[in-house]
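Below is a structure I'd like to ask you about.
Note that this complex is displayed minus one protein chain, with the remaining chains in position.
When the chains are written out, they are named A, B and C in that same order, and each has its own residue count from 1.
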């Protein structure tokens, strides 16, 4: 894990100076370190749940967030899976998008320039089906400016390993992470799946291979069947479970990884919807917290938890959010 | 997998003749095979969620259920974990009981006789921390009469394997299952945890070692932290997530195991609350369906889904519930 | 929540009308049953001002375990009179969320996002328009009809449903349009059969030059195919399961042919109104489509 302040882009104008109510904000230091880069605040977006950033910018200035994590992009454009692509479930939802995206070239040409122009810290998420995919994507980003960090979404099927997800086993995890981290100088976050026997072993493998941090958790594999027709409710048959239903699993995963690897930065996510959910994640060990499904129910969710967190800390006289990290009080 | 009708206890009087409304029931064959024994209907109780059977018998005749699966019992009495032992979560709950139970001798002396006297098909659930625990428990049951089947709850920590849960790895799964199945002549169901990378591999290992079927799924490991105090909300720090929140994970696990091992009987469970949840589980591949957390919200839940299932099948002209098993219609 | 959180849309506008969706907490003016539907009216002046026929809103519903909003087409807006600044939706009770909405009363406050999506493009010339609505899809068609008539178009309406009480507002349809034709599967109102059975006649009579539709996906497919065969342009408001309604989740896609390729476009932002000739209806896999297929399999 290397630390270099040169990596940190100039503080985005939008996130410090703008906002109708900046003057009223209590004096709390919300900045957090994410493996060598500093975020103005710990609230980021979960990949695939915030579009390009522009859609939600219609509702509020997204430059106020710690960073925008883009939808995972692949080498080539992908059309994804057939509909239906979502099913609501108790306390959550299943999705099966199949990584529909316009490919890295379109993202660099259309989405990144907007983020840069607005000075919004951008974390790009990469997905691939082979180690080579990850390498090629990373190489393409090597000389691209305006990227704060890269998230390697290694929770996707590895065609060279019988379709088993990279992050299900330590060796493929190492190879995919190395392909990205060995190529780029910005911090690399490995995004892990909770559907494993021991997530701490996967996190350790990612770190060994050069990851600056981990993003926990991706969705849980789930399925729903229409009782009448017997058809899977998702075009893709199985899909990813997200939302408040999975929060206990996410908190546990963050806690386990933080206990095992206390120095490793963690972006915690999974069901975060309220301010106290953010506090819970940070106490469990998250350095930053991503909001995903909650944005679907409320386009203002990320901003609301950011402002809620600021107020929560101020009311309790906690001056630096970084001090809250890992403050779970275990018995005994 | 051996089949022997000698194993099947005489049909319990209570479940066929009694019930205030037996005459009004439509003519549907609800019987299912569970690895060589026949249940009068597919609705059973999830271990640890139905007490001894007597508590809920105050609300309705529990002899109407397919079977009562007892709370997991251990060699010696256990006092379990400190409170708080439960936290409600979105769409579900976390529990950390720590297998509190009065031990096998007390169960045989106090609980089994009541079930036998009432003619209620009893499935006993065994838990241990070593392979030897499982062997000793099974030996103790060898000559005990009135037990329909045994569930080996191998989703508990194995002290000989750094506390890792037996059902997390194939070898400990095989050893624990063999210790029970090699000792007993009644069918043995292996109860598996979903917290693994590949549940089909564990199910296959259980079958190899002599399991007549598998029970899917036990709870998911989760955690909750009090945002104010920073304390884990459970005395046991982490706990098991159950209830509707986990249903998509349970359906997926049942589906995966049924696709991989179509002949293996499965007791499906995880969040089942309504009649259509039961249908979904059976279509995914469950032979029988266990109701757990739903009984906490409604002491009548098991009976309601049983009667609901009967009506659902009758309305659709489905004469045998067994025909519904595995009838998910995959695309293509 | 913190008072620092001011949705953009609720900030005072210095430069007159702005585009784009808002999020607001809106008072319910009333909920009333009508046939097999409910009509719900909200006090939402800023949204009413921005709304266009074919756009929709999403409502948060407070029912067990639901984390997602429910989308509804805008059925009408009032800019003047006693109901000025209100917006109406018309819906049928299908599940938990819609039944909860049906139980709201005057003065309750709902969490609303809208107007969302791309509305019906209006023709530049005053051509005769044929509007086809199925079930609750009739309501946005009447909104469009009023808009077109106000702009001097001839409008002909065809509304279809399974049975009479599922046809929304025949009175209004007759009042606003040059002709109103009804079809029901069971023949309880108008012509027995489906909307597509009467389109030839109506179009011939009306001199139709453009076709609009809103209703179940199988109906939209039928109408689009008919329009294409007739060489008429068509604009269809589609319906797909939507998690976000704002364009960020990619769940609501509809396959569309563009430049020879098939692309999945987001119904919530690139639609819900799509060019009927471009949609690849054979590849649409909506639950309604799947149900239709099963019905057909069954006989």
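A few points about this structure:
Here is the rule we go by: a contact is a pair of C-beta atoms (placed from the backbone, for glycine too) under 8 Å apart; a residue touches a chain by one contact, two chains touch by 3 or more.
The structure displayed is predicted, hence computed values, not measured ones.
Displayed chains that the missing chain touches over the full complex: A, B, C (touch as defined at the top). Only one residue in the set A:90, A:129, A:242 or A:302 touches the chain that does not appear here, and it is A:90. The residue from B:50, B:107 or B:166 that touches the chain not shown here is B:50. One chain of the complex is left out; on subunit C, the residues touching it are 62-66.
Taking the whole complex into account, subunit A touches the unshown chain at residues 90-91, 244-245. In the full complex, subunit B touches the omitted chain through residues 19-21, 24-25, 48-51, 55-56, 58-61, 71, 79-80, 82-93, 95, 97, 100, 226, 229, 231, 235, 243-245, 273, 293-300, 303-304, 307-308, 310-311.
As a convention for this text, only the chains that are shown with their structure count from here on.
Comparing mean CA positions across the assembly, the chain most remote from subunit B is C. Centroids built from CA atoms put subunit B at 36 Å from subunit A.
For subunit B, the set of residues that touch two or more other chains comprises 90-91, 244-245. In subunit C, the residues that reach two or more other chains under the touch definition are 65.
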